[in-house]
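One protein chain omitted, others in place.
Labels A and B are assigned to the chains in the order they are written; within every chain, residues are numbered from 1.
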Amino acid sequence: MNKTWNNKAWFMVLPVLLIVAMNAVVPLMTVVNYSVQDTFGNNVFFFEGARWFREVLESERFHNALFRQFSYTFIILAIEIPLGVGIALAMPRSGVWASVCLVLMALPLLIPWNVVGAMWNIFALPDIGLLGYTINAMGIDYNFTSQPISAWITMVLMDVWHWTSLVVLLAYAGLRSIDDAYYQAARIDAASRWSVFRYIQLPKLKHVLTIAFLLRFMDSFMIYTEPFVLTGGGPGNSTTLLSIDLVKAGLGEFNLGIAASMSIIYFLMTLLVCWLFYTLTMQGEKE
Amino acid sequence: MTLALENATKTVSGEVHIGDVSLTLEPGSLNVLLGRTLAGKTTLMRLMAGLERPTEGRVLVDGQDVTGIPVQQRNVAMVYQQFINYPSMTVFDNIASPLKLSKMENSEIDKRVRETAELMHIEHLLDRLPLELSGGQQQRTAMARAMVKDSSLLLLDEPLVNLDYKLREELRDEIPRLFKDRNTIVVYATTEPMEALLLGGKTAVMHEGRLMQFGPAAEVYHNPACVQTGTIFSDPPINYVDAEAENGTLFLGSGQKIALEGHLAGLSNGKYTVGIRANHLTVAPEGAHSIAMQGQVELAEITGSETFVHVHYNDVSWVIQEEGVHDPRLGETMTFYMDPKRLYIFERGGNLVAAPNRAKMKGAA
Partner (left out) sequence: MARIDLSNLAHSYLPNPKSDNDYALTRMNHTWDDGGAYALLGPSGCGKTTLLNIISGLLRPSEGQVLFDGKDMTDLQPQDRNIAQVFQFPVIYDTMTVYDNLAFPLRNRHVPEAEVDARVREIASHLDLNDALMTRARGLTADAKQTISLGRGLVRNDVNAILFDEPLTVIDPHMKWHLRSKLKLLHRQFEHTMVYVTHDQTEALTFADKVVVMYDGQIVQLGTPEELFIKPSHTFVGYFIGSPGMNVMPIELDGASAKLGGQTVSLPGAAKVKAGDKVELGVRPEFIRLDAKGMPVTVNKVEDVGRQKIVRAQLEGRNIAIVIGEDESVPTDAKIAFDPKGINVYANDWRVELGA
């Protein structure tokens, strides 16, 4: 009886397996296909082995894009996570103001990516944009279309504006789930504000922050629309992140092999970082 | 219906949660599962309900194998420790919810809900929302919902734990009465020995996933089948001391000698564990055969009607439960008595060999 029962269950899983296959595996196989072959059109393909991979990994262009990508992700994580937790801590815990804060926080998350890019593009224009004009009026030379530093600052600001809210909402939910008794006990133990954060809030936030980190890492590592709309990867190549470079290689230069192998390397890197991070943070759990 | 478990075993990743339990529950019976936290009470209930499937063994309803049949197809209701109600529905709708699923006529639903609510004394609260009620009323609502559809099996998993002491007393008194004339099998899990006794019915003592003993509550209490049952079914804790029988005399590890007569007669030579309940240790001798013991008072707890005295004697700690107020000074030596007629004799750490003869006690009193 046990056996029939088990086999039936396999059939139940089949539709899911099919959907997953259609969704993820098949398109991925196309990419894998391209990454090991070359073509001169007419649907004629040559097997190239690891050539494209070698070329990508050895090219300086890829190294530079990769470096920019990691720098970008690192900077926005370093800003958004602490800032998000900080704002969540400062938000009122109940009452009308709590709801008002939550709505305000959720607003940026509702705006589509390309709109955010366009908004900041106009907002930061040195001659007519409110931000750009104000900064220049203060005597600081700022122009994101011609200065790499200005472009980077604008790009980071835009991401922080758009996505810190996500961290805030997650952290806020995490904080709200802490029982009042913990805070009362801490007051009685004469714990400092820092101790309360370090020994009560942070441990309880660990799980939500892990999720926030992973979401923000993946999102920022694969970000395309916003910086593309804002700077188009320029000035020069100074804001050409991995995804922008990938599109340039694939659709701009029609280097399908290079683009495909880049995609795979890109995908594997994202997976690796997420896995590393997850394993490291969850290691302490099993004792 | 009659519900039977046949050699039910449940292992989860190699760990035995329920070990070889065989148990038959009669129609209309009240059964208490007594055991400590993690003794397997909840798992056993889940097996009975069909929420889980035994790894080995069978579940029989009226002799028919229902082992693989899921809970939706059985007529089962369950009440949990937490007060679980639908927060957005009124008490009436909460109680009516199981009936609405069965497509009963509205007038009939109305009648049944009101009847059940009346039984649970919440008929005046039918229009309220669960969160406007006290804990006791919320749990009454949950119980009413479980009772309204006349299920053949009702599982109550420590339903009174989160209630005030006095409220527990009330509900404990009501539960056996509510089910007196019904055909429902009621299974009630608890960690408290007194609760099992007050509810009456049958008690199944659980220990580490195994069923130690099953029988009418008072009978199990007075004749614990093994050392573990004695421990689990005693509050305050039962006193145990190692002993050895040799040629008609029982030598207690605490130094006393007891002649083997009465219910102890015929005890063969060997090693035993002797148990005596706290209320059978007395401050004054109870009859000519009482054995005097002396010990150092560690602590006295006074409840007003009774006193629990913790005494240390020859490396053994004893708890004496005495009626009235006694306030011995801590550290002083006090004399207390043990009546050999009240002793339980177990194989060393094992099964019951001799229990006090209760019929004879009655004559004495």
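By our rule, contacts are C-beta pairs under 8 Å (C-beta built on N, C-alpha and C of every residue); 3 or more make two chains touch, one makes a residue touch a chain.
All figures in this text were calculated on a predicted structure; none of them were measured in a lab.
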| item | value |
| --- | --- |
| Given A:V36, A:M105, A:L175 or A:I200, the one touching the chain that is not displayed | A:I200 |
| Contact residue for the chain not shown (choose from B:Q82, B:T191, B:Q256 or B:N314) | B:T191 |
| Among A:N43, A:S192 or A:Q283, residue touching the chain not depicted | A:S192 |
| For chain A, the residues touching the chain missing from this view | 179, 181-182, 184-185, 187-192, 195, 199-200, 203, 287 |
| Residues from chain B at the interface with the omitted partner, ascending | 36-37, 134-135, 164-167, 169, 191-194, 197-198, 200, 217-218, 221-222, 231, 235-237, 277, 279, 298-299, 301-305, 308, 310, 321, 323, 325, 330, 358, 361-362, 364-365 |
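By definition in this document, only the chains that are shown with their structure count from here on.
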| item | value |
| --- | --- |
| Distance from the mean Cα position of chain B to that of chain A, given in whole angstrom | 56 |
